[in-house]
Each structure stands twice: as C-alpha cells, then as structure tokens.
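To keep things clear, I will list the structure first and then write my remarks on it.
In this view, the complex is presented without one of its protein chains, the others remaining in place.
Chains here go by letter, A, B and C, matching the order in which they are written, and residues are numbered from 1 within each.
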Amino acid sequence: MALTRDQIAMRVAQEFKDGDYVNLGIGIPTLAANYVPEDISVMLQSENGLLGMGRYPTEEEVDADMINAGKETVTAITGASIFNSAESFAMIRGGHVDFTVLGAFEVDVSGNIASWMIPGKLVKGMGGAMDLVAGAKNIIVTMTHTDKHGNSKLLPACTLPLTGVNCITRIITDLAVLSVEDGAFVLQEKAPGVSVDEIKEKTAGKLIVPDNVAEMSF
Amino acid sequence: MALTRDQIAMRVAQEFKDGDYVNLGIGIPTLAANYVPEDISVMLQSENGLLGMGRYPTEEEVDADMINAGKETVTAITGASIFNSAESFAMIRGGHVDFTVLGAFEVDVSGNIASWMIPGKLVKGMGGAMDLVAGAKNIIVTMTHTDKHGNSKLLPACTLPLTGVNCITRIITDLAVLSVEDGAFVLQEKAPGVSVDEIKEKTAGKLIVPDNVAEMSF
Amino acid sequence: MAGFNKVVDTYEEALAGLTDSMTVIAGGFGLCGIPEGLIAHIKTMGVKDLTVVSNNCGVDGFGLGLLLEDKQISKMVSSYVGENALFEKQLLNGELEVELTPQGTLAEKMRAGGAGIPAFYTATGYGTPVGEGKEVKEFNGRPYILEHAITGDFAIVKAWKADKLGNCVFRHTAQNFNPMAATAGKITVVEVEEIVEPGTLSPSEIHTPGIYVNRIIKGEFEKRIERRVVTKEAV
Partner (left out) sequence: MAGFNKVVDTYEEALAGLTDSMTVIAGGFGLCGIPEGLIAHIKTMGVKDLTVVSNNCGVDGFGLGLLLEDKQISKMVSSYVGENALFEKQLLNGELEVELTPQGTLAEKMRAGGAGIPAFYTATGYGTPVGEGKEVKEFNGRPYILEHAITGDFAIVKAWKADKLGNCVFRHTAQNFNPMAATAGKITVVEVEEIVEPGTLSPSEIHTPGIYVNRIIKGEFEKRIERRVVTKEAV
C-alpha cells in the first residue's frame, strides 16, 4: 500500500545520522522532524537565518520576530544561532548543511529536479530552493510517485523548468526509495505491500531493479 | 621651508570634514589623528576590524586582544564597532570609508601609486594597502616630495611595482598640496616659504601651476 | 560627535531625496523585520516607477503591498512574490515587472553591492531559467553562473536598537536581509524600535556598524504575523 504523508516522513527521518544539520522544506519534509529517532539528534536549519529551529511556540511564546522560512512562528532550541540571510545561504551554498529534504513536481534520471514553476500558472518564485539544491551535500526529494492523474513524476527528462541540475541522489516516494545513479533510477526499497511491478509501471524514467529489493521497515 | 612630519600631518587633518570615516596608514598619516580640528569629529577605521579606534592604552588598559592594523595596542572609543576582516574590507572595498591617507614611494600623473615593493629588497607584502587604494572614495598620499637622494617622487610614470592604478587624486608633501587631474599634477598650495620654482624643479611629472597658488595656513 | 549623529525626527527627513524611478532596497523577510513606517511614508510621498529589491512584496494592505495600491512599483527583484492579490493582478496586466532571483543569490548580490564586489560566481540557478543568458564558467569541473551585485539609491532597513552613530542590532529572525540591505544603499535609512546611547551596544555584538547608516528614525511597529502557528500540546 502506498505510504501516507506521515509514513514518507518517517522513512525520511531514518536517513538522518546523529549530529546532522538538516534543512526541511515545506510539507512532508517538515513532518520528518516529528520522526527523528530518539537516540539521535539533528539540528534544523531554516534558511531565513536560524540554526537550531525548535517547535512551534505556545500562545505566550509567539513572537513576530521569530519565524521560520515558511513564515510560521517558531521557537529556537537552546544552543541555536541566528544570523543574516547572506550568512544563512553561505552555510547552504558552501555545503555545510548535511541534508536538504524538499518536495518536487518532477525528477529525472540525470538527477535534475523541477519544483518551482508550472508554465501557464502564476509563478510565485523559487525562494531558497535553487540555493538549497545547489548547495546541500545530500538532497532527498520527497513526493508522491505519480501526480493526481496517475502520471509518473520520475521521468527520463524533466519537462518543467528546472530548479537544479544533476543534484538529486535520493528520492523517497509513497511507493519506494530510489537512488539516482549513472542515468537511471535504482530501486532501493519498496513500501510494504507495494509490488515491484507497480513501481516499474509508475516510473517513466529508466529503472534498475536489483535482485533483492528490501521492504521499508518502520 | 619644507614642512616637518607633524606639519604635513596638520595639513592632512585640514582635509577632514565633520563626520568623516578615515583610515590612516602607518607613519605620517597616523599623526594626522592628533591634529583633527576641535570643532569636528572623524572616526578612525583600522582595517584589522575596528571602527572607532581610540588612543593608545594606559599600562592598565593594555589588552593583547585590542590592537590596530599596525599591530599596536590601542583602545576603542565609545560607540566603536568591532568585526571580522571580511566585513572590514567590505567596508573599504565598498567605498564606505571617506578618506584613506597613506604614504608612497612614488606617484605619477595618471594617479598611479607605488608604495609596497622595491625590487631587489625583501618584499614583506602589501597588507591592506591595495584594498584601501582600490576602495576609498578619497585617497590622500603623504610623502616627502623627493627621496633622500633628491630625486622627485612625483613622476611621469611610476617605476616601481604599483599598489593601485588611477586612484590618487590628492598628494600632500613637505613642499606642496597637489591634485592629479587629466594626466598632470596641479599645484594647489605651497608650503610657507617654499617657492614655486623649487616645487617645479622637484616635480618630475607634468606640473600645472595656476596663476595664484595659495600658501598653506595652519 | 555632531557629524555622526544620524538621528532624524521626521519621515520627511528620513526619506528626503527619494524620487521617481529610483531603486530602493528593502530589508525584511515576509512581514518579519520590515521598515513599516518608511514604507508607509513612501506611499504618502507618492513617488512612482520604483524598482524595489526585496525578498518579498508584503501582503495586501501591509508592508510593500501598500506601494502597489497606487502603482508606485514598476519592477520587483525578489525570490518569492504573489502573497497578495493586487500583486498578481498588476503582474498579469503587465503593470509590474518581476525579476525572480534565488533567495541566497539575492542576499549575496546585496552583500556584493555593499562590499565593492561587482560580480561573483554561484552554482545556484545553473541550468535553470535563472541561468539563461548568464556567463557560465567551470571551476573544479562544475559549472557556475556569474551574478552581478545590486546597489540601490536608497536602502530601507528595520533594526531593533541603534545608537545615534548608526550602530544597529537586529532582533531574532527579524535580522534576515536587513544587514545586507544596509550596506547596499547610496543612502541607508534605518527605522528602529529603540534609540540607545552610544556604548550601550557592545562593540563586538553590533550587526551593522554605523558607517553604513546615513539616517535613523524611531518608528512604531505593528509587527503583523503572516502565519501564526502555535503548538497544540502542553509544553
């Protein structure tokens, strides 16, 4: 069965190692913060200038001067640091953030990602996404395997305007965990109860299926 | 009569306006801080990362962590700010420092300056001088008009390796104040008791002498 | 230190010299850390055809959104816009031009503008619409694009505290683009919550040294919150 949003987030959280600095995009990526294993710690970077983002505030703690990159009110953990936007993106662009997790409209076998613009629709902008995909050491894309019409979002080549080229190495969808290697998607894990055939059918780009494909465990 | 070092410094200090941010090089430039007119204030920038450099410390105030660009112990004035070297040179390179005053071996009619390297002698380095001449809005060169052998230091073209090109607009020597305009030195003021003929004789580069040349007043 | 006293008493003085067709760089991220009073006064002044460089363009009726009401902005340089209906309408009408710039590139362009660096290379945007028409150069086998610095005729900045010499500190994440904006204006105007005596701020904790600041005005701030999210559980 396809994973729920929370299950995708749970699987994402399994990627983290103790001591990782992580930037989580809006949506499913943000949920991953709820599922970090108890025996490890990660520190969340918010690209508006906060390293050590904490939970949402209580009513009493709400402070207009303390927001995250999604413009939501947040808190800072003990040991957080706060800095300007140039410093924040120096950190990102310079490869100091260990993981970036973000959503996408499309990814392709060359590791390209399209996540910010659909021609014909009003374009709101890329925000920090292009900087994040250009800078993070490891990028994990989280998304549903297909769009709402059933079309694959894992393509031979992205059709939408790109956010970044040759930068995606790992994709976690509602059906599978895949890596991007040498011009192909490589199936690493499948969701519980999902068949390899279904994944094959819903992956438009070249897919390599190893002999043994593990099932995700939570 | 040729000015003393302190008189050159006094004349330099007359250039400052109330509210100027000023970077003073080692030697005569530093002396200028002693002669800032009482009715104005200037703020001294030291390129190692101090805006609002104060006087030398008392024995009790000496602090190894508080030095100036000449590596001398200093103090900071009330209202000073301290920052890293990238920020300090952002300030300089970005043209935020109003005046830089520095010494030179040679200047020429194109506004070039040579101040850091004499071939055949051990080269210690340019420190911040190249950044300062590339960045400050107004640069004042202070030096003796001739070297110790009597050779002019105001040349048609510098002979020593350059510190910066096309950047010097004002020169204050022991004999005169000169501007650099359209490929010539223009005599602006002469030192008390110094003749225009002496200045002409000791200026190797093209010199324009206006009809009336004021005498410096202190 | 009369020559270093940058405090002005009125918004008229704070924005004197701002005229049609100028470029204004504004600090702030969303509605956080925006110079509310300065923006409101630009509306009152009625200057037109402005190019505004700011990560966002406010919301309907607040922040930079105010300047859309009388069509004072002809071009926005931003990373994310369209949180307001008026913006969308003027964009679709062709009354407003938008130059979308990645957030980190935008911050770095402002810093470069203030730091006398006319251009720099970045991997951000290579191979995307942002990279189109820009110079590409490889370093260590990876392609980068050349991005140019931004400077403004005016920079409008919101700080928490400043002394009269212009030394500023910012509060929490209201820092954001403000320090870079402050370096990149020919005239930099800072609207602050509190003016403090020189020496109150420790020299090493100052975020924006006074050398970058031309005018300071004390403002009153509504500090509207864009997305109020509170924890549902007991903490």
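Note that a residue touches a chain if its C-beta (ideal position, glycine included) is under 8 Å from a C-beta of that chain, and two chains touch if they have at least 3 such contacts.
The shown structure was predicted, so the numbers you read here are calculated from the model rather than taken from an experiment.
Colleague: Considering the whole complex, which of B:V22, B:A134 or B:L154 touches the chain not shown?
Modeller: B:A134
Colleague: Please identify which residue in A:I8, A:A32, A:A69 or A:V97 touches the non-displayed chain.
Modeller: Only one listed residue reaches the unshown chain, and that is A:V97.
Colleague: May I ask which residue of B:I82, B:M143 or B:V180 touches the chain that does not appear here?
Modeller: Spelled out, the listed residue whose C-beta touches the missing chain is B:I82.
Colleague: Going by the contact rule already stated, which one of B:E72, B:E181 or B:E215 would touch the omitted chain in the full complex?
Modeller: B:E72
Colleague: Which of these touches the unseen chain: B:T100, B:T163 or B:T203?
Modeller: Considering the complete complex, B:T163 is the one touching the chain left out.
Colleague: Contact with the hidden chain only, please: which subunit B residues?
Modeller: That gives, for subunit B, the contact residues 46-50, 55-59, 62-68, 70-74, 76, 82-86, 88-90, 92-93, 112, 117, 122-131, 134-135, 161-166.
Colleague: Residue-wise, where is subunit A in contact with the chain that is not depicted?
Modeller: For subunit A, the residues touching the absent chain are 17-21, 40-43, 45, 51-52, 76, 78-83, 87, 89-97, 134-135.
Colleague: List the residues of subunit C that touch the chain left out of this view.
Modeller: Residues 108, 112, 115-123, 137, 139-140, 142, 144, 148, 169-172, 175, 202-205, 207 of subunit C touch the chain absent from view.
Criterion: only the chains that are shown with their structure count from here on.
Colleague: Return the chain pair with more inter-chain C-beta contacts, choosing between A-C and B-C.
Modeller: Taking the two pairs in turn, the one with more contacts turns out to be A-C.
Colleague: Distance between subunit A and subunit B based on Cα centroids, please, to the nearest Å.
Modeller: 55
Colleague: Quick one: subunit A and subunit C, Cα centre-to-centre, how many Å?
Modeller: The computed centroid separation for subunit A versus subunit C comes out at 29 Å.
Colleague: Need the CA-centroid distance for the pair subunit B / subunit C, whole Å please.
Modeller: Result: the chain centres lie 35 Å from each other.
Colleague: So which stretches of subunit A touch two or more other chains?
Modeller: In subunit A, nothing touches at least two other chains.
Colleague: On subunit C, where are the residues touching two or more other chains?
Modeller: Within subunit C, residues 111 contact more than one other chain.
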